[in-house]
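The other protein chains are all here in position, but one chain of the complex has been omitted.
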Amino acid sequence: MWRDALLVAGKDLRIEGRSRVALNQVLPFAVLVLVLFAFALDPDRGVLERAAAGLYWVAVLFSALLAVQRSQAVESGDGTADALRLSGLDPAGVFLGKAGAVALQLLVLEALLGVGVVVLYGVAPAGLGLLVVTALAATAGLAAAGTLYGVIAAGLRVRETLLPLLLLPVLAPVLIAATRASETALSGVSSGVPAGSWLALLVTFAMVYLGFGVVAFGPLLEDA
Amino acid sequence: MWRDALLVAGKDLRIEGRSRVALNQVLPFAVLVLVLFAFALDPDRGVLERAAAGLYWVAVLFSALLAVQRSQAVESGDGTADALRLSGLDPAGVFLGKAGAVALQLLVLEALLGVGVVVLYGVAPAGLGLLVVTALAATAGLAAAGTLYGVIAAGLRVRETLLPLLLLPVLAPVLIAATRASETALSGVSSGVPAGSWLALLVTFAMVYLGFGVVAFGPLLEDA
Amino acid sequence: MDPAVRLRSAVCLLGRFPALSGIDLDVRRGEVVAVEGPNGAGKTTLLRALAGLVPVTGGVAEVLGVDLRTARRKVRPRVALLSQAGGLYDELTVADNLRFWARAAGRSMAAVEEAMAELGLDGRLADVAAGRLSTGQRRRVALAALVTRDSELWLLDEPHAGLDAAGRDLVDALVLGAARRGATVVLVSHELERAAALSVRTVSIVGGRTVLGATPAAPLPRPSDQEAAGVA
Amino acid sequence: MDPAVRLRSAVCLLGRFPALSGIDLDVRRGEVVAVEGPNGAGKTTLLRALAGLVPVTGGVAEVLGVDLRTARRKVRPRVALLSQAGGLYDELTVADNLRFWARAAGRSMAAVEEAMAELGLDGRLADVAAGRLSTGQRRRVALAALVTRDSELWLLDEPHAGLDAAGRDLVDALVLGAARRGATVVLVSHELERAAALSVRTVSIVGGRTVLGATPAAPLPRPSDQEAAGVA
Partner (left out) sequence: MTTTAPVEATTDPPDPVAAQGPLGSALTLALGIAALLALAATYALGLALPDTVEQGGYARLIAIHPGLAWASYVAFGVTALASAAWLVPRTRRISWDHLAGASAEVGVVFTGLTLLTGSIWGRPTWGVWWVWDARLTLSALMLAIYLGYLALRRVPSDPEVRASRAAVVALGAVLIIPINHFAVQWWRTLHQGRSLAQLTPENDLDASFIGAMAVGFLAMTLVYAWLTVHRVRVARLEDADAEASLQVAIVERRAEAAR
């Protein structure tokens, strides 16, 4: 399983290395979403200072969506789906591999995007730790759920439209929990309990979807 | 040109009729976006009522993105691009046709979504007339710009990721103008002047991109 | 009247790669010419260049009297290309696909019905979504579109591929019919005997350039040779 | 030892459509069988069913001793399918594609090198992105993947399609080689002579059902007939 996971992740990262989609397109897209929402919320009304964390995670959420879409587009070459099914690769491995690749790309993106936030809002080191943990947990969740739903939408001709529909509601909890956790981290208010529980939520989410994926990916990948 | 436009629009709408993507996927997606942001913005703080219009148009914006992506996916069958180039169809016609089809789908979506917002956020549409005009102008702009950028990203293997990146910022002005105009309409404050100027902005935007598309579509479609 | 095709050391780049590295080719109006060559020789690229789909960046290139280097778009409406990819909308039914392309090219619906009958696409298949068809059935639909479109210059990329025995014979009939109506046909195929049987001569392409005759060593044709080929 | 393939009035649905409406087929280990039939007859569907990719919903269906109706996934790792679609990652180079699939199937990199050399994919092509290849070159890469994968049961869907003369002979050599090594081969082809030359018998499929022998009217085989066919 792990061997297969590495193989698949390696393959996806190599493709990214050749096409640079995550770097050249998803990253700017994240910035874009951030800025656009800032606008939709209307600068004049001072909503934004308060919504900063939310904005950050909305941006990450949409980037995750794109990353997953890309990770599925890669598999959409004609015949590759069949080839994958015949390959004898352990589905769980394929799942972990693709999720891993997505997670890695997201983490880099979050880091780059986050540096901005951290600097701009002068986060306390304590908060920083919390932020990092939050990011890790959230990313694992996003990647796992994303990959799982990605394969559900994959192969259908309506991938572009169906995936967002399926994925967004699932990721909503991550969005909220991550937002709350990071807000605490940013405001530095060490009312640790709430942050902790939000974090717990994120971790459980990630765990659940990782487990679920490992189990369910087989049927999904192979019956499709 | 108009004949070709009708032909192409008819084709796209027929495909929609068979696949029901806009109805079964884009529309729910729009609703979803509305709800999600409602969360991201944290209801407790009473941001929602104020941001209702903004949220509505953000939802429309993303749906437009999906609609355009779909309208391009339809053309991505292997060989169809070449066939289109050889067909002798007037590129301007193709542009107007595809834009028209997208616009029609968006209008329906906006209507349904509008009802939703009124219900969800309990906003009372005071200036209904203004809202309608706004919607019409905004939609024309979204469809025109969307189709133009759609064909730019089309044919590239990275369509899914590149299109949002290119398109969103272009549509941002529409987002803002439409939001402002509808806010005036909703709040019923008949400070007509600002609303009027926002509306003017929307109309010019639509005009510019329609004209630009009619002119530029040729090179884009045929050189590619 | 100017020749259907006239290429002199024509060069075509795909990305940075010279898929055509110097093609010489003369095709007179009404001639049926077969093109053969190893995989990757540049046959498909040649057809796409002749259809004005890929730019010719070097040499001389004229099709139906149009200079491909300056006005390749002008030839597009005048040729009929059967590409290896079908060019069908998967969501539309077979009939809808054919009607759309026919209308686009300004052909009559009657022509569509005819073509569908000719290729055995009437009946059940007419209302099946193109995306569900088998390989050979897709090819048949593409052929039907070609027949409806009908034009001065037919460019066929492996028209026999994927078709059953009956389909192959049908293709032969279509080609001969087109030729009889005075159309020029350039036919790419790996089935040398079949192609040879249909055509007045076979052009060999290797490494993106013409190597006339069966053996790479054969000399370029002087007009006289071509006359010979023409009547052969 | 149980037969390589044993189908009794097997039925396969694609969507609502019975692409296979009652297939009878027996293939013994080490046999090379050719399958032919009109476009849309169900040949591709048959191969996909044998590979365990599409569910068999009726009749009896066993491949390599595995019951397709209950455990079709078990056969997947044990067969080698050459589908009409290549199954390549367009963004990866030819070499990377082949290495990936080889590793996935637990084959050695040496085997990859060998296969690439055998199919003339070493040299320039090795580092070209698969998406840029010509039709025939893609087929060659798919063949290379097949050769590297090598297995008990080869399922070939129009292996000659799109290949140049040399390529076609290469395919024949590969098939015979596989047979010599004791592999079973089911070979779908529209080129009847070629297929017949390679195989011990030809199975005809029409409308999703087996119609042994040339004429649809031919009776279903009794064991004795099969012996005959086997040694023929």
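Should a chain be cited, it is by its letter among A, B, C and D, assigned in written order, with residues numbered from 1 in that chain.
The working rule: a contact is a pair of C-beta atoms (placed from the backbone, for glycine too) under 8 Å apart; a residue touches a chain by one contact, two chains touch by 3 or more.
As the structure is a computational prediction, the values presented were derived from the model and not from experiment.
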item: Residue among C:Pro3, C:Pro55, C:Pro77 or C:Gly120 that touches the chain left out of view; value: C:Pro55
item: Touching the absent chain when the full complex is considered, from A:Asn24, A:Ser187 or A:Thr204; value: A:Asn24
item: Absent chain, residues of chain A that touch it; value: 20, 24-25, 27-29, 31-32, 34-36, 38-39, 41, 43-44, 48-49, 116, 119-122
item: Missing-partner contacts on chain C, residue numbers; value: 8-9, 11, 13, 15-19, 21-22, 24, 41, 55, 57-59, 206-211, 216-217, 219-220
item: Hidden partner chain, residues of chain B it touches; value: 145, 148-149, 152, 156, 158, 162, 165-166, 169-170, 172-173, 212, 216, 219-220, 223-224
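Here is the rule we use: only the chains that are shown with their structure count from here on.
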item: Chain A and chain D: spacing of chain centres that average the CA atoms, whole Å; value: 40
item: Between chain C and chain A, distance of the C-alpha-averaged centres to the nearest whole Å; value: 48
item: Approximate Å spacing (C-alpha centroids) for the pair chain A, chain B; value: 26
item: Per-residue overlap in chain C, given as positions that touch at least 2 other chains; value: 84, 90-91
item: Where chain A touches two or more other chains, by residue; value: 19, 157
item: Chain A to chain B touching residues, read off their complex; value: 19, 21, 25-26, 28-29, 32-33, 36-37, 39-42, 45, 47, 50-51, 54-55, 57-58, 66, 69-70, 73, 157-162, 164-165, 168-169, 172, 175-176, 179
item: Parts of chain D lying in touch with chain C, wherever the complex brings them together; value: 14-15, 17, 37-40, 44, 84, 125, 132-137, 139-140, 158, 161-168, 190, 192
item: Residues of chain B touching chain C in the complex; value: 4, 7, 11, 14-15, 18-19, 74, 77-80, 82-83, 85-89, 222
